[in-house]
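The other protein chains are all here in position, but one chain of the complex has been omitted.
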């Protein structure tokens, strides 16, 4: 704890800002039920009410409280993005490490399959698949996780490739250690720092990707509060000079900025770029 | 040089294989979509009888593998076929849209690539100054904004409030060049902000990475100005990662702009593909996805070739 605080004190302002933002979002997401003044889908008044004491940020296109939906949106959008990123890392990381360790046809098979997947534009592929399987949240999570895992795979494989040729791995192999042991004890610990940084960046991309899908109407489905679809639902207001519909977009931006700042700092610390 | 040709040939062959698999995947996914073209086109007005006639006319009642082979046969002879929905030639249908997409991508690239490289080099030159930090924070923020946020903010300020630019990109085949640039500027600016950060940061990182190497140290000790060191000694060697990231972003400008097209009603390829998916117009979907995939494969290949050419050690590898 003390070490963490000390670390934080040495961090640049941007990183502190990032950490603060992330912690706030997590707290808001966890305590959404207690924080939101109204229910997630509760219709509380007329449509498009202006900002007032009663509805701090006004109401949306169906007369739901904008602030409450923003707060619940934190839970839904951030939660789903986090889950998706974890899954993508599990998939991409594991296959990437396997490919690097085993080489040969496994590597060829995985790499070529990933090449094909990457050649299809992700957004359009997602649109297609989501129309086929229907836009449920599990489907959304799986589809995006698979698509994003391609990039994780590439990084994991590249990083692991450099480690596999190291002497200590060779030694472990000669010792007769099993595959799982080598990956877990020798490769993973050394590959971790770049993967952790990548996790932050991937999270941002997944997050933006989900919002783009929601914006196009194929992401998280109404009436679930979600920042991407909230922008789309209320976009007409912008014409009339009302910035309320931009708030969910700003909420997305703030979090990704925060994560990016922290990742940047982390990369800076681990990569030894002291210049 | 011969090595490069061999590599290009290998990669092209692999690319063709990739395209083939992509076409299979896309075909299968469209097959799996609920409802078919006949139902989607006839909509509420469909009767079982007209749906049957429609299917028969378009050959939709044939088994899937036969339709795929038929399509593939045409494709191998360079014939994209016709749109199933309105019988227009796909080559004709797509060429205009592809032109628009390339124009927008080109415009965004012309703005963003020089800007990103300049800012990146400057940031490396003046690293750890206020300028460097400001550029860094700006880049990190702009890459963090969802595209539609940037687009709507630009519309709100530049179109609705100031009225400098049109809020929709109404361009046609007869629009003059400068008019076209003017009407496409807002979407191009949006895309610039989206892709610039990535390229800029890579430029800066690649150059700074090299600054610690002995030959740069040598150049510096010779008393060269930092500007000369960076431009003449560091930059040429940093080109390979920079080219890679530029290629990646150019590919994105071509294939990943559906959201921007939707917001600005820009008649590009992405919109065409989304439309065709929703109407199950499989031939158009196939053509679009092949173009996208080919763009990706070719740009990647170009990047690899360029980074080899730009790096003597790779060029003359033993």
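Should a chain be cited, it is by its letter among A and B, assigned in written order, with residues numbered from 1 in that chain.
Here, a contact is a pair of C-beta atoms (placed from the backbone, for glycine too) under 8 Å apart; a residue touches a chain by one contact, two chains touch by 3 or more.
In the analysis below, contacts and distances are computed from a predicted model.
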Hidden chain of the complex, named as in its UniProt record, picked from "Acyl carrier protein", "Imidazole glycerol phosphate synthase subunit HisH", "Sarcosine oxidase subunit alpha family protein" or "Peptide/nickel transport system substrate-binding protein": "Peptide/nickel transport system substrate-binding protein"
Touch criterion as defined above, residue of A:22, A:44, A:62 or A:161 at the omitted chain: A:62
Given B:23, B:101, B:144 or B:167, the one touching the chain that is not displayed: B:167
Option touching the unshown chain, where B:65, B:87 or B:222 are the choices: B:87
Residues from subunit B at the interface with the omitted partner, ascending: 33-35, 38-51, 53-54, 56-57, 83, 85-88, 93, 96, 155, 159-160, 163, 166-168, 170, 172-174, 262-265, 267, 271-272, 275-276, 278-279, 281, 284
Where the missing chain touches subunit A, by residue: 47-48, 61-62, 131, 134, 232, 235-240
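Here is the rule we go by: only the chains that are shown with their structure count from here on.
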Chain centre separation (subunit A, subunit B; CA means) in Å: 22
Residue numbers on subunit B that touch subunit A, as the complex places them: 14, 18-19, 21-22, 25-26, 29-30, 32-34, 127-128, 136-137, 140-141, 143-149, 152-153, 155-156, 160-161, 205, 208-209, 211-212, 255-256, 258-259, 262, 270, 273-274, 277-278, 285, 289, 292-293, 296-297
Complex contact set, residues of subunit A against subunit B: 14, 112, 115-116, 118-124, 127-129, 131-132, 204, 208, 211-212, 215-216, 228, 231-232, 235, 238-239, 241, 243, 245-246, 249-250, 252-253, 256-257, 259-261, 264, 273, 275
